Each structure stands twice: as C-alpha cells, then as structure tokens.
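Questions regarding the structure given below will be posed in turn.
Every protein chain of the complex appears in place save one, which is left out.
Each chain carries a letter (A and B) given by its place in the written order, and its residues are counted from 1.
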Amino acid sequence: MDFFREISSKPWLESQVAIDDTHQGGAYTLPSVTIGLRIFLGVVTVLFSLTVVAYSDRMTLADWRPVPEPTLMWLNIVVLFASSVAMQWSVISARRGRTANVEIGMLVGGALALAFLAGQLLMVRQMNALGYFAPTNPALAFLYMLSAMHGVHLLGGLVAWGRTVMRIWGGHEAHQVRMSVELCAFYWHFLLVVWFLLFVWFSIT
Amino acid sequence: MVDVTPEKVEYVGPAEVPEVDLYHAKTWWTKYVFSQDAKVIAIQYSGTAVAIGLVGLVLSWLMRLQLGFPEFFSFISPDLYLQFVTMHGMIMVIYLLTALFLGGFGNYLIPLMVGARDMVFPFVNMVSYWVYLLAVLVLVSSFFVPGGPTGAGWTLYPPQAILSGTPGSGAGIVLMLVSLALFIIGFTMGGLNYVVTVLQARTRGMTLMRLPLTVWGIFTATVLALLAFPALFVSAIMMTLDSVLGTSFFMPAIVEFGEQLQYGGGSPVLFQHLFWFFGHPEVYIVALPAFGIVSDLLSVHARRNIFGYRMMVWAIVGIGALSFVVWAHHMYVSGMNPYFGFFFATTTLIIAVPTALKVYNWTLTLWRGDIHLTLPMLFAIAFIITFVNGGITGLFLGNVVVDVPLSDTMFVVAHFHMVMGVAPILVVFGAVYHWFPLMTGRMLNQAMGQFHFWVTFLGAYLIYFPMHYLGFVGVPRRYWEIGETNFIPESAESLNAFITVAALVVGFAQVVFIYNILTSIFKGKISERNPWKATSLEWQTTTVPPGHGNFDDELPVVYRWAYSYSVPGTVDDYTPQNVHPDDVVKIAAEQGGD
Partner (left out) sequence: MWAAIAVFLVALGSLVFHLITPWWSTPIASNWGSMDLTIDITFWITGVAYIVILLFMAACIYQYRNRADKTTTSPQSNHKASYDPENKKLELWLTVGTAVAVAGLLAPGLIVWNDYVTVPDDAVEVEVMGQQWQWGFRYPGADGKLGTTDARLINADNPFGLHLDDPNGQDDILVEGDDLHLELGQPVNMLLRSIDVLHDFYVPQFRAKMDMVPGLVTFYWMIPTRTGTFDILCAELCGSNHYAMRGLVVVEEKEAFNAWMAEQQTFAQLRAEVEKNAKHGSSLALNAVGAVPVDSVVAR
C-alpha cells in the first residue's frame, strides 16, 4: 500500500528529497468534505458495530427472548429504501443539471425519510400495545435503542437535507448544490445499509 | 532506493487549497468568542481545560488530606471522599488531558505545522469547542444536584454506579453520563477536523514523513479517539437507560440491602469490556501526543535530529494499533474467562517493545547532541524518567499473574499517575514553555520556571515512587481510611502523611506556574522570532504570534524534513523546513544568499 511505502521512505536522503519536493500537498484528490463524511461514517460504523457486539454478548445470557418482528418493520424498510432511491435520482439529476428534478428528488426523499421515522415510532407503540415492555426484555431494549440511534442519525441527516433544500429554494442551480446532494444521498444509502443489516440481525436472532 | 540525482526544484507558486474558505471575522464577538480560527479555539479549549483541571487539582488535595491525616478532616465523609476520587479521575483524564492535548495543542499546532491556513472545517471546529464547554458545564452542575456528583470511581462500574449504596447514584451519575456523551460528540467534530486537516491541508512538499512527530502523535491519537470513544458512548447510553428506564443491559438480579430489585439477567462484565475497549486506547490518546511533542522538544533543544525518525513513526502507529487488543489487561481479576489472561498478557507485553524503542531513541537523541538545558529540555528529561518508571510498573501490572496481588492496590494508583498523569503533564509544561513565545511573543519568567520545574518534578517523584511500596504492603486503593489491620505497619500512615505534604507543595508550584503565565502575557520579556531556532513551520510565520490565516499571501513550500539540525556543511545549526535549498548557507563554498 502507498501508505506503508510512504512511511518507510527516508526523508533525509537526497534522493528522497527530490521525490518529496514534487509533493503537491494534501493526500487525496477527493474534496475534504467527502473525506470528512466518510471518516464520520467510519466512526458511526464503529458505534453500531460495538452495539451489535454488546447485543450478541447479552444474547448468550439466560433471560434472553428473541425480538418479535411486526409487519410494520418490513413496511418501514421499504419506505427507507424508496427514500434512498429518490435521493439517488436527485443526484443523477444534479449531475445532468436538471434543477427541477433535483428539487423533486430531494423533497420526495426527505418526505419518505420522515415517513420512515413516523413508522418507526408507530412500530414502538404497536409493540408496547402488544404487551412487550422494553425494560423487562433485553432484546426489545436493544431494538428500541438501536432504532433510536439510527433515527437520531437520520434526523441529523435531515438537518443537512433541510439546508440543501433551502439553498435550492433560494435559487441555487443544480451544479451549485450537486456536492450537497451527493453527500446527502451517500449518507442516506449508508443509513439504509445500516438499518438493513440491523434488520437482518434482528431477524436471525 | 533508486538513485535520483537531486534536480533543482522550480519555484512553484503559492499553494492554495481551494475548498478551505477562510472565514473572516467581522465583529469582536466572532473574532474572540465565536471564533472559527483554530488558534483562538485552541486557547479556548486550553483555558477551559485548565480551569476544570484546577478543580481536579483541588479535589486531589482534599482527597490527600483525608488519606494523610484521617483524624483531622471530619467534614470529609466516606461519601465525599469517593466523590472527590471519582471527579478527580474523570476530570483529569478526559476533561483536562484529552481536551488539552487534542483540542488545545492539536488545534494550535496542526494547521501551523502542516502549513495550512486553518482547519478544513472551521465552523465545525468552533461548534466542537462549544459542545465541549457544555459538557464541562454539565459535569460541574453535577456538584450542585441533590446527592452530589457520582462517587462510583472514574470507571463507573455498574451495578454500583447506579445503586443507592454509592453516592451520587441518582442525578449525579446521569449527569456524568450525559456530560461524557456530549464530550464525545464535541470531540468527534474536532477529531474529524484534525484528521482531515493532516490528510488534506498539508502544504506543498509536506509529505507524511516530513511531518514533525508532534503532528504524528496528535494525528494517531485522534484516530484512536475516533475509534475508541464510540465504545464509551454506547456504554454511557446503555447505563443511562439502565438507570433511568430500568432496562437490564448491565444489571443482573440484585438484592440490595435485603430488597429484591426489578433488574435481571444483565452482565456487569460486558460494561467493563466496553469501558476498557475505550479506556485503554484512552491511555494512548493522552500518551501519543505527549510522545510526539517530547520528541520535538528533545530534538530542538539538543540541536540534533530525532534519532530513528522512521522507527518513531512506526512505533506511534504500531502502539496505536496494538492499543485496541490489550484492553482486558485491566480486567484480569474481573471474573471474565480466565483464559483471556494468556492472550491479553502477551499482547500487553508486546506493546512494551515499540514503547521501549521510543525511550531508547529519546535518550539516543541526547547522545552526541548539543544539549541546551532550557526549561523545555528539563521537562522533556523529567518526562523520560517518569515515563520509564511508569512504563516499567506497567510491565508488572500487564503480566497477568503479577497483577493479581497488586491490582486494586496503591501500586496501581502510583503506576497510572506516573505514566499518564505526571509524565504527560510534564510534557504539557515543557510544551507551554516552548510555544509560549509563539503564542504571545513573550518569554515566560526563567526564575519562576526553574522553581516550577524542580518542585514539580522532584515533588511528583517523591509522591508516586514510594506510593508503589504501599501497594506491595497491600494497601487497597479507594479506601477512605486504612483503619485497623494486622498487616499494615504504623509507618504506612506516616508515609501517607508525607505524600500528602508533598502533594500540597507540588500543587502550590502549579499556582506559581499559572501566575507566571498570567503575568508574562503582559510583562514577559519580548522574545525573538523563533527563539529556539526551530525548523518546523509554526515558527516561520511572518508575524509572531501568527495572524489570522497563519501565513502571508503565500503558503510556505517545504523542502526538507523537520529535523535538519546541525547538518554537516551548513553554517547554522538548523535549517527551517521552508528555506529554499539555494538559500542555505554552506560552510565550504558560499553559494550566495538571496
């Protein structure tokens, strides 16, 4: 890997100086915000992974009962998927310079994300009504906690989404908001994948 | 290596990184309070960290008074004592050291040392500080709620952290956990900045291997923190839920004072795994910046290249990676599967090898150097001594079976104070004496500095070196008083009293240090530009202290590594990183100046 080759060079040698002097600054051609977002998503991945590790450890203890899967969970994941698709459509429109379509894609994506959050809340209420109560059931406590963590991340995404939509409404053209739209969509896809994996995890445990 | 004949590097115009929009403050408020300038944020971080650190220092005095003179201070109840212990530990580790090294030194030095105008996300950087301040305020507020702050020990082990037998088990622990969660959110914002700035905002010619070790240390520590803090975050959320909503993540079936509680089935050991998965990297989050900074102090003040630069970089990266597979050495007697002991003892002792190499290279930097015994150099030498001492006792505690008799005794207290309390703080002091002229344009007072150094170093050594031996005797930690035993001699009480007196004296020396800073800001001797004749970029700015945007219209271009000290054939005993090769004054053949 480049990194390992780079850190085994000897910067004090004349020959290495000649190579190093051609360095143009920075490390990646990607924009800094993109790198920043990716590193942040790495941190979020660690957060969710550790929670799942804790879940799988807690699962081995005596009082564990599996999580119920209401139909609403299936519906919610479809809504979230549709939301991601809309965001992706927005990205494609932005790349093609179709500002009106960018706006439609963003608005549909955001609305579907809000619908997903509402659905998640409904799911929790439904489970409570069915008599599952979180504190007595560790699996359910994990389910609620992970849903909440995921939901909060989505809410954070909606803040960035809101700023982008405001900029479109404020008259920014497709190429001006392209970067923001791309970052939003990337974040959306990430959260979709996280929720999908969690959903699979809940199903098999 | 391919033998490339050094070509003459053409002048390459000013390097600008386009996506850094430099924010220009328009009002007094946005310039000094809600500033997006990393240097101002650094000072805000440092000021807040030192302020809360002083609270931690006072708590340690109260704690030591109780231990040294158990009969005299009747107002210190067992509950208060535990609250002092807990808040002292948490404040010093998280809110002082982590914030100071990363938020303080990181913010100030990274952009300057890599040759950038500012952090890449200045707004996020500003928010990072304000969230940190909020975390500190929440922490402080826990002193004023009914029941007081938590007294669960800085490790916050459940079940006791949230049960009524522990002081502050109501509002205190919840505020503590909320404060930690806020700290982590704030830190993550700052941390993204430090990492992306080091990766992306380096100026032309600044390859990774031309970075000063300070940047390497802070960069690696930040990566560790970004990966480790989520573990603390998750456990803080889970424990808050256990405490507030009555879930049973960490809580098994419990009979508290004869009463059956609603909890059941949880695992206290699971918390410990999560906590130490954060907690051990945390040690290196504090240590790695100190490693980096002390390397630079030694190199500058011994007028010599750091010995074995590549090995130093590899050791920093290697220690960082290994620090994620040693966490359970804090848990040898926790009741986890005893066979884990074999694995974690082995990994822990392996990590000693790169750490020892760093020590060798520091001492070898002194060897054949031109050692100027300035204050930063004195602190750096003192750091090596205390760090080696603390590292060696780490070999006791890391070696699973030696840990059995010593764990949870004063030996552990002495060990971690030496290795991650005294040693990094000595580096902080050295760094302050070193960079104060850069930050203010004035020197700190020498006489007060000498007093501060000798009292702090020798005093701290006198506090912690004998303390190990109390651990051998078997004096447990976190005891309000030793009380009657048939194995602890009377003389142990005298030693405790001695340690307390030493701690008060060392504490007083810190007051002198702060007085020195406050007076020198306004009255200190005006320093030259680059008073230590250092090569790294932070000293090559046009104005001292560096102005908004750090450098002039043109960002510096880097032509060499950060350790060109006493290079044979040059007249000066240092060559700054950004001096064009043609401008270097050679001894033999004068190749002309400008």
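Definition applied: contacts are C-beta pairs under 8 Å (C-beta built on N, C-alpha and C of every residue); 3 or more make two chains touch, one makes a residue touch a chain.
A quick note: this is a predicted structure, and the numbers were derived from the prediction, not measured.
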{"item": "Hidden partner chain, touching residue among B:Gly205, B:Gly266, B:Gly524 or B:Pro576", "value": "B:Gly266"}
{"item": "Contact partner of the left-out chain, one of B:Thr409, B:Asn550 or B:Asn578", "value": "B:Thr409"}
{"item": "On chain B, residues whose C-beta touches the chain left out of the figure", "value": "78-79, 82, 151-153, 157, 159-160, 163, 165-167, 252-260, 264-269, 300-305, 307-311, 333-335, 338-339, 341-342, 345-346, 349-350, 352-353, 356-357, 359-361, 363-364, 366-374, 378, 381, 384-385, 388-389, 392, 395-396, 399-402, 404-405, 407-409, 446, 458, 461, 465-466, 469-470, 472-474, 476, 478-481, 483, 485-487, 489, 491-492, 495, 531-533, 563, 565-568, 572-573"}
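We adopt the following convention: only the chains that are shown with their structure count from here on.
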{"item": "Inter-chain centre distance, chain A versus chain B - centres from mean C-alpha coordinates, in Å", "value": "32"}
{"item": "Complex interface listing, chain A residues touching chain B", "value": "3, 6-28, 31-33, 35-36, 39-40, 42-43, 46-47, 50-51, 54, 57-58, 61-64, 134-135, 138, 141-142, 145, 149"}
{"item": "Chain B to chain A touching residues, read off their complex", "value": "1-7, 9, 15, 17, 19-20, 115, 120-121, 188, 192-193, 195-196, 199-210, 226-227, 230-231, 233-235, 237-238, 241, 245-249, 262, 264-267, 270, 273-274, 277, 305, 309-310, 313-314, 317, 559-561, 563-564"}
